[in-house]
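First the structure, which I've put down as structure tokens, then a few questions once you've had a look.
With one protein chain withheld, the remaining protein chains of the complex are depicted in position.
Labels run A and B following the written order; every chain starts at residue 1.
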Amino acid sequence: MDAILLQILNGLDKGSAYALIALGLTLIFGTLGVVNFAHGALFMIGAFCTVVVNGLLSLERVTLSETETNPWGEPLEIRVQYAELWFGDFGQLMVDYSVFWSLLFVIPAMLLIGIAMERGLIKHFYKRPHADQILVTFGLAIVLQEIIKQIFGANPIPQPAPDALRGAVDVGAALGLSPGSIIYPIWRLVYFLFAALIIGGVFAFLRFTTFGMVVRAGMADRETVGLLGIDIDKRFTAMFGIAAVVTGLAGAMYTPILSPNYHMGMDFLVLCFVVVVVGGMGSLPGAVAAGFLLGVLQSFASMTQVKALFFGFSIDQVIIYLVAVIILLTRPRGLMGRKGVMET
Amino acid sequence: MSILEVQGVNKRFGGLAALDDVNLSVRENTIHAIIGPNGAGKSTLLNCLVGKLIPDSGTVTFGGRSLIGLKPYEINQLGVSRVFQTPEVFSDLTILENLMIPALASRDGAFKLSPFKYLGKEADIRYQSERILEDVGLIDQRHLLASSMSRGNKRRLEMAMCLVQSPKLLLLDEPTAGMSRADTNNTIELLRTISEAHNITFVVIEHDMHVVFSLADRISVLSQGHVIVEDDPQNIKGHPKVQEAYLGTVESEG
Partner (left out) sequence: MLAKLLNNKDTMLVIVFSLVVLAAPLLLAPLGAGYPDLMQRFAIFGIFAIGFNILFGLTGYLSFGHAAFLGVGSYSAVWMFKLLSVNIVPAILLSVLISGLFALVIGYVSLKRSGIYFSILTLAFAQMSFNLAYSVLTPITNGETGLQLALDDPRVLDGASTEGVLPSPQLFGLEMNDTAQVPFLGMELQFNVGFYICALILIAAFFISLRIFRSSFGMMLRAVKSNQTRLNYTGINTKPYTLAAFVISGMYAGLAGGLMASMDPLAGAERMQWTASGEVVLMTIMGGAGSLLGPVLGAAIIKYFENIFSRINDNVIEAWFTFLPDWLGDILVTLISPFVGKGWHLSLGLIFMLVVIFLPGGLVEGAQRVSRWTVRSVKRLQHSEPGSSKSLEPGETH
């Protein structure tokens, strides 16, 4: 029982990331009818935004001490972070919570990047064949990934979680199970709650605002909505921006769990495509549900008992693909797919 | 003798009964028209005949064989060809190639793996295709891409693609939709010649009464998923039920 609960919890953080990325993907091809192979790059860019913000916040002023010397007799370097110098304790707090501060930067940055991407490139591909859309975004994914690699290097850059959220909590004790049975890192809980918040926000936005209503109508039948004299294109551009923000936020908050590297985008994208296919192309709830489902499944697959079932092979790397194959063979439209979406 | 028998076919979409106990009997070597107002279920019926839709209940038999559950290509292999409302041709291929594909399908079946035989050596297929192209008057354009044709010529091409298979039954979905009066008359002429020259049974779904009455040997009138009348053209014209279906209830307006 404990072990199962632990695996479910373990799967939630990865599942949250899958769900958020898959949500963004589905928003984009539900509205624009474009499969965005550069979507993983948005996740990566979001992550690297926090790297930038963290780097800026922890810039240091270096002065030479007049009195103290280091063991080699040279004046000692005194390093003080500008943030601390200017804002005192609050400055330190700023550095410590840089992940959260970076979100303030991620939102406008991703919105801009998303809109620029749609207006600058993808817009010109609506009338081109699907293959062309896939190919051009695929090329863009390579370009973005290589740019990041040139700026930040090929090695992962570890990002700390805030001090207060760094440890682990005893979830077992909190649930009335034996203490110490389920120890869970706090940040992963934070990530899960954050993801739930974002997903809830997106659904509420689509459900309760006129903007969302038009977008949903457009997803169902673009032509008719266009005939009603509603400028659907502008809203779809905005939708692309929102999808970019969702994905960027997912990447930014994920940095304490996975140190950002230049290939994280594509690693996640391939899995998230599978998530979307399993959930059912074009279905937002399907994408979210499948994201969590596959995340948890992946964590179960890494259990030793499961490994034993498969003759000692660790199948957590391939379980998602196996499930995708089984689902596609039995339910070709995915768990919640609608008829006629993306079938040509 | 009847070649196509439809008995008690039902098809529902959600709560809507698109076809409600439809019966149809098409006699061999006749032109059988199915008419009816919009939403009467004509297209649904056609789709049930070609294997695109599977009826919820009822039987469809062609030459004594049940068609229920067969895939479109299997039904075609039995000798049923169809013409679409908007012509469906292979736009990226030449007109001659467009003809050779159905000819090969009739000769070789649904699948044949012969990747190394030159297409140029298929002399009989080519001869057969060119003869049909002569019949429909497209022989001079045979090396042009189908995408370069006018809509009317695409319709001709599609018809030729069906004829080259020498089908037993040819289904036409509004063959004159969107055509000018002159083109419509040409098409009627074409269909008449074909039906006289080959032993083909036609089922024509049509809106245009002019077309129906200049072509059909027999007419079924479909309304709200029912066949309300099946009779010869002269009996259909003044039939009160038909007028009712098209114009609403005559009595209440009178």
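Definition applied: contacts are C-beta pairs under 8 Å (C-beta built on N, C-alpha and C of every residue); 3 or more make two chains touch, one makes a residue touch a chain.
Note that the structure is predicted; figures quoted are calculated from it, not measured.
Summary of contacts with the chain left out: across B:C48, B:L104, B:V136 or B:V227, the touching residue is B:L104. Those residues of chain A that touch the chain absent from the view are 29, 35, 124, 128, 130-132, 134-136, 138-143, 145-147, 150, 266, 270, 273-274, 276-277, 281, 313-315, 317-318, 321-322, 324-325, 328-329, 332, 342-344. For chain B, the residues touching the chain absent from view are 50, 71-73, 76-77, 81-82, 84, 88-94, 96-97, 100-102, 104-106, 108-120, 122, 126, 143-145, 148, 161, 165.
Everything below uses one rule, namely that only the chains that are shown with their structure count from here on.
If you average the Cα atoms of chain A and of chain B, the two centres end up 52 Å apart.
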